[in-house]
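Worksheet: one structure, shown below.
Of the protein chains in this complex, all but one are displayed in their positions.
Our next item is subunit A:
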Amino acid sequence: MAGGLSLRNENPQDPQTENNQRHSSEQWKRRKKNDTQREGPGETKQPKIDADFLEPSVLLDETHYQEGYKSGYNDGLPSGKEEGRQVGLKMGFQAGEELGFYQGCLDVWMSATCIDQNAFSARVRKNIEQLAALVRSYPLSDPENEQVQDMMEKIRLKFRVITASLGAKLEYEGRLASSKQEIEYL
């Protein structure tokens, strides 16, 4: 369609082209109007047909457009949904797995504290509580929440503070390793 329009614009002096340009802009307006009036996939309003006998052939453009749009939309909807499902499953699973890992560590640490109140220092106990609060407040059911990335970073940092203090070599292995940088010898 776009290719067709540009061909017409090649010779602006040509009166024939000028007519076509005028028709094109009218068609464009009509098409836009049809789009906003669309009530659902696959439904189109029939354009008004007036007495101009050339109208149907000029509107062939429009009809083809409508058919093509409908066809593409019908293809795209199910495949988009399927892809969305795959991505959501993957991202959701990853986030869930990582949080589950931290919750597991928290459960073990808190059990240790139940057995022996002084298993950890006051500072480490406080950090464990803070981590537990962070994990609890992660919006699992709201993946669109813009803050999820920040929250996950906070959780990861808090986890590292705790494991470093405990001298424990614990690390969540599931997520992709950070990109390798060239070693800088300075």
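Brief remarks follow.
Note that in this section a contact is a pair of C-beta atoms (placed from the backbone, for glycine too) under 8 Å apart; a residue touches a chain by one contact, two chains touch by 3 or more; residues count from 1.
The definition used in the following text is that contacts and distances are computed from a predicted model.
The listed choices are "Probable cytosolic iron-sulfur protein assembly protein CIAO1 homolog", "Glucosamine-6-phosphate isomerase", "Ribonuclease P protein subunit p30" or "Guanine nucleotide-binding protein subunit beta-5b"; the UniProt protein name belonging to the chain that is not shown reads "Probable cytosolic iron-sulfur protein assembly protein CIAO1 homolog". Only one of A:His64, A:Arg85, A:Arg123 or A:Arg136 touches the absent chain when the whole complex is considered: A:Arg123. Residues of subunit A that touch the chain left out of the display are 121, 123-124, 126, 153, 157, 160-165, 167, 169, 178, 181, 183-185.
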